[in-house]
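With one protein chain held back, the other chains of the complex are shown just where they sit.
For reference, chains read A, B, C and D in written order, and residue numbers begin at 1 within each chain.
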Amino acid sequence: MSTALLSARNLSVRFGGVLAVNNVSFDVRQGEVFTLIGPNGAGKTTVFNLISRIYTPTTGEIEYLGRKLTDQPPYKIAALGIARTFQNIELFEHATVLNNLLIGRHTHRKTGLWSELFFTGRTREAEIEARGKVEQVIDFLDLQHHRDSIVAGLPYGVRKVVELARALCTEPRLLLLDEPSSGLNVEETDDMAFWIADIKNELGITVLMVEHDMTLVSKVSDRVLAMNQGEVLAMGTPREVQTDPGVIEAYLGSVDDVSSLRREARSGDGPPLAAKTPSGGSAAAPAANVGAHST
Amino acid sequence: QQQGVSKNEILIGTIQDMSGPLAGYGKQARNGMLLRIDEVNEQGGIHGRKLKLVSEDDGYDPKKAVLAAQKLVNQDKIFIMAGHLGTAQNLAAMPVQFEKNVINFFPITAAREMYEPFNRLKYSFAATYYDQIRLALPKLVKEKNAKKVCTIYQDDDFGIEVERGAEAALKTLNMPLTEKTTYKRGATDFSSQVAKMKAAGCDLVVLGTIIRETIGTIGESRKTGFNPTFLGSSAVYTDLIHKLGGKAMDGLYATMTVQHPYLDEASQPIRFWATKYKTKFNEDPTVFSVYGYDIIDALARAADKAGQNLTTDSFIKAMDTMKIPPDMFGSDEATFSPTKRLGSDLSRLSQIQDGKWKVVSGYVKP
Amino acid sequence: MQVLQLVISGISQGCIYGLIALGFVLIYKATETVSFAQGELMMLGAFAGLAGMTLLGFPYWLAVISAIVAMAAFGVVLERVVIRPILGQPQFSIVMLTIGIGYVARGLITMIPNIGTETRVLPVPYKDQIWNVGTLVLNVEQMVVIGATGVLCVLLFAMFRYSKLGIAMQASSQNQLAAYYMGIPVKRINGLVWGLAAAVAAIAGLLLAPITFVHANMGFIGLKAFPAAVVGGFGSLPGAIVGGLIVGIVESLSGFYLPDGFKDTAAYIVVLVMLVIKPNGLFGEKLRKKV
Amino acid sequence: MRFIFKTDYAQDIRLAKHGGHVFWYSALMLLLLAAPWLFAEYWLAQLTFVLIYGIAGLGLMLLAGFTGQFSIGHAAFLGAGAYTQAVLTNMGWPFPIALVAAGLLSAAVGVIVGLPALRVKGIYLGIATLAFGFIVEEILARWDSVTGGNSGIQVKPPEMFGWTLGSGTSFYFLCLVVAVVATLAILNLLRSPTGRAFVAIRDSEISAQSMGIQLARYKTLSFALSAALAGVAGALYAHKLRFISPDQFDILQSIDLLLLVVIGGLGSVHGAFLGAIFLISMPQLISLSKGYLPDVIGQAPGLQAVVYGAVLIGFVLFEPLGLYGRWLKIRTYLQTFPFYRKGTFKRQKSFQKSDRLR
Partner (left out) sequence: MSGVPLPVSDQPVLTLLNVESAYGPIKAIRGVSLQVRRGEIATVLGSNGAGKTTILKTISGIIDPRKGSIEFKGENITAQDPAFIVQRGLSHVPEGREVFPLLSVRDNLLMGAYTRRDRDGVARDIEIVFGYFPILRERATQDAGLLSGGQQQMLAISRALMAAPDLILLDEPSLGLSPKLTKEIFEIVVRINRERGTTILLVEQNANMALNASDYGYVLENGRIVMEDSCARLREKDDIKEFYLGMKEDGVRGERRWKKKKTWR
């Protein structure tokens, strides 16, 4: 439970003038759910992209099972047992859900070109086996209903689940989930929480996720890392991190309830809104004069 | 029963380019053929049989030529294929025809493959580009006292024939070909080719070019002050050269077999013929119209000679003792035999003078 | 001197490629489709100019202006009739459509009795004029091409960079749906783009006509302009010109110094070499999807 | 409407999904086998061309329709195959061995062309293949000693084991066998991991890569397979035409092949053959209909190009899914007959998104 499956050492990456990730180190232990949180643009997705080798770090190293990931070409990552989902959903739009999931089985293919051209017995067996595995995942994530639909027409929420399913089909050891609950309603987020728990407990898959829904985060995470502007802000249990003043300041915010705000606004006797400065991700930004607008 | 010959009709097939790069020629050749066919039919046809032309478009594409030939031979069941335009196109279509014993009569291309290697079903009428240049070049070299002969030619089956003709001619004179350079069909810029020939100091340039390339090459030469003698093949012998190229084209030599039918031609029969053509098709005739006309004329003569019982064999028999006298366009006498399938390999030289082609020599004998 | 003269011929030929490539880039930038009909539009433009001068007897300048205007109108109509119905379909469909338009345009012109199958000269005032600069010979026809190409490039560049309309064109090509959401009249803008492209093509046709003559197949020169556009980077207007120049100069020099065959394939060899060293061309944006 | 109840996994991978398929495809096969006795020689020759172009179309379909890599220079592979075949058979190699060699050599050329495909996409790839097509054409024209240069070469009829397939009928059967084998192989491939990897690359390269698909390998493979099929088709083409020259493998040929896959229906195996039927029969139909038109139109030069272009435009406008798409609609209409809902195939407004980011 305490061995590091993946460890990032002093990761930094720079895009032109933007230092998207700045000297970040963390360990993901075998069998845990490790969550990255942080304001928008903090560099969370970039960390994922570094792990899946879409970007190469400017400095720093990622080690996975004692191997340097930076030496691996991007397409090898899946074979090493790392699967991921994407923040903006990257499915194979013009294929059915079933085929999407079967593509997820790619790293487990056992057949060569010639045997496939003639569809020999071996290919047939391998195909049937792959389909067996895929059907299990379909059952697990309740996707029977959409099995044969073309992905392009599915609602956002379902597509999120299909993407998770596709990642599971690779039978990963480490699963990277980028905002799994975004676009899901409360009920579906609940489902997601259970699924993540099951993925961890039943399937023994280690999960590294980025998430903004703090309810979900506290429900399933073992440890949380908060980032801001590419740097580590805090790390610890969900509780610890959520009460960290820096995290509250940069990420969680202090206004609890919009309804109060609204009632104030309607009656016109609340604190003037212009006094509060919403900050879009950058703490360093100067306060703007938002009240000056008139039509 | 002979295919394509019925009690009152003889079916003649032709394949022309009606949509491709040589659509202009294709159309003119077809009109020329139609003109002669109508004349023959007005005079009662041949042994009571009217001539009927079925034409197909191959867009100057060999694959389409095969399809067209298959349609004509196997579907329309033509008696004979006449005046098919283009070398590669003929080469692609001939096997289809020969399988069904259909003669390839006077294709409009001056490639040697149209009568060589021998096949009893091949007949060709005009001097090849090869022979034209081979025979005309020595005469011009001597006349102009040329020291360095060069050639620019189109990088395809047509151009290479001209180039080979030039090489063969120079061999007889024991002269080397000083510079040779090529361009691709459709090219518009000849500056580096001209620069190359200029740098080599050529004083006679053999043009394996067609129309726009001829004008482009000569135009570029004149502009850069390069003024050798230019000699082209019969492909250059068209009124378009002086119409499009203007003054710069004066002095260009070309080999030719039949004369261009100018509407204001001095010779009365040609003028009459040209006017008739113009009335019928509402366009000026060209040398390709003459080719088409002559092809059907020869075909009609042979069919007439073959007699009432017209078959491929009787037609061949008639053709093989055929002698076609010179006509009003100044074609050379053409003779055929069971082993000689090219009517005549001779051509004349002409030159553009004051914006018009003038014949400047008789048939150049070797 | 030899080299210089060759380079100058290369530049003028390159400008011709560049001029046609401008049309490709214009359509690409504004609609993200590749128009295979650009060469044919150019041919139509040249024929329109010819018709103005010979059929209607217009003086040169009037004929030029009316040909450009007529072609612009034609472009708009073309968009309205055949492109608009499939607006939003994958770009590839539109590419095929432009191939079809090219066929029809070429065929229709060929069908015109007595004109279509012939080659014509466009009588321009500067025909066959030459400037002698030292020992160099400059062809006025080509100098006009060079000048016009430069001016057009600057105008189009400014439009895309600074005008709201130009930015909107790019916006609707990048994300049509979002463009609709912003209230950008995507259809009208598309019509405008095609009108503009046809006008540019007409200009190219009119400038090219004295050099290559007017005939139904003159549009095939567009096949050389593709490599030019790619060498420069397909989305870049200055790139189109630079690409054209590179292709033109390489052609001219290789025609002189290298064995036969290289001149004809120079454009294609250059483009392959370029794609190996710089996959997005000289000025093309380096694009990568952020996930 | 037919409902298919899924009871086991094998059902999904079966080629014929139900009895109807088995029946109709068997009927088609019988018809094709009986064709030499049913059709006049002329039509049989056309059918042979359809098969040949179908094979080439299958290759391009794999590349363009399933892997999403457009090639505007496919004629180069056709040419490579045709010339290999011509040269080898003229040297006396037996037909089958020459055919395999033609396929392999074209595949090798395909791999070379595929190399730029690893780095460029979209229009850049299109132009790269176009450029390659021109260069191959030039090589065929310049390599006189082997290819006969621009004068072209004659090709002997196919011969194997002392048996000459000269006649239309025996050559037809030869093409039929090759076409059937090629089609089955492609269908097999498409229901296997490799075929799915192709589709994945077409839809999203980034996530294909994150699923462990090695882009370079599969793109190259797709080019190689596609080129091999084109090469085999080219070899058959050489025998059918008996005369080949470099200009038969020019850009227009490449565009014809593209038209074939688009009109057939991008992304469907049926489409390759439907497109081939279209491509071959179109000029024939035009010339058949010429007789019924007034001479000004019917005999005018250029008519063929106009009709050709107009049909292409019509297809893109009204049937972007190609002939196969049209067939699917007709079939659905018939199957659901009294209950056919009008909106079923109503085209939704759709919106273009940048292809530059993929």
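Methods note: contacts are C-beta pairs under 8 Å (C-beta built on N, C-alpha and C of every residue); 3 or more make two chains touch, one makes a residue touch a chain.
Predicted, not measured: the structure shown is a model, and the values here were computed from it.
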- Item | Residue of A:38, A:81 or A:238 touching the missing chain in the full complex | A:38
- Item | Option from A:19, A:65, A:214 or A:235 whose C-beta touches the chain left out | A:214
- Task: Using the touch definition up top, pick the residue from A:66, A:121, A:155 or A:245 that touches the left-out chain.
- Result: A:155
- Touch residues of subunit A, complete complex, unshown partner: 15, 37-42, 45, 87-88, 136, 139-140, 142, 153-158, 179, 182-191, 194, 198, 202, 212, 214, 250-253, 255, 257-259, 261-262, 265-266, 268, 273, 276, 278-282, 285-286, 288-295
- Query: Hey, which subunit C residues sit against the chain that's not shown?
  - Reply: 164, 167-168, 170-171, 174-175, 177-188, 285, 287, 289-290
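We adopt the following convention: only the chains that are shown with their structure count from here on.
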- Item | Whole-Å separation of chain centres (CA-atom averages), subunit C against subunit D | 31
- Note on the structure: Chain centres from averaged Cα atoms put subunit A and subunit D apart, in whole Å, by 42
- Query: Which integer distance in Å separates the CA centroid of subunit A from that of subunit C?
  - Reply: 47
- Query: In subunit D, which residues are in touch with two or more of the other chains?
  - Reply: 141, 206, 300-305
- Note on the structure: Multi-partner residues in subunit C (2 or more other chains touched) are 106-107, 110, 113, 116-117, 216, 260-261, 264, 291
- Task: Identify every two-chain combination in which the chains touch.
- Result: A-C, A-D, B-C, B-D, C-D
- Of subunit A, residues touching subunit C in the complex: 45, 49, 54, 86-88, 90
- Mind listing the subunit B positions that touch subunit C in their complex? 18-19, 21, 23-24, 26-27, 155, 180-184, 186-189, 191-193, 195-196, 199, 211-212, 215-216, 219, 223-225, 240, 243-244, 246, 248, 282-283
- Give every residue of subunit D touching subunit C within the complex, in rising order. 70, 116, 119-120, 123-124, 126-128, 130-132, 134-135, 138, 141-142, 206, 251, 255, 258-259, 262, 266, 296-297, 300-313, 316-317, 320, 349-358
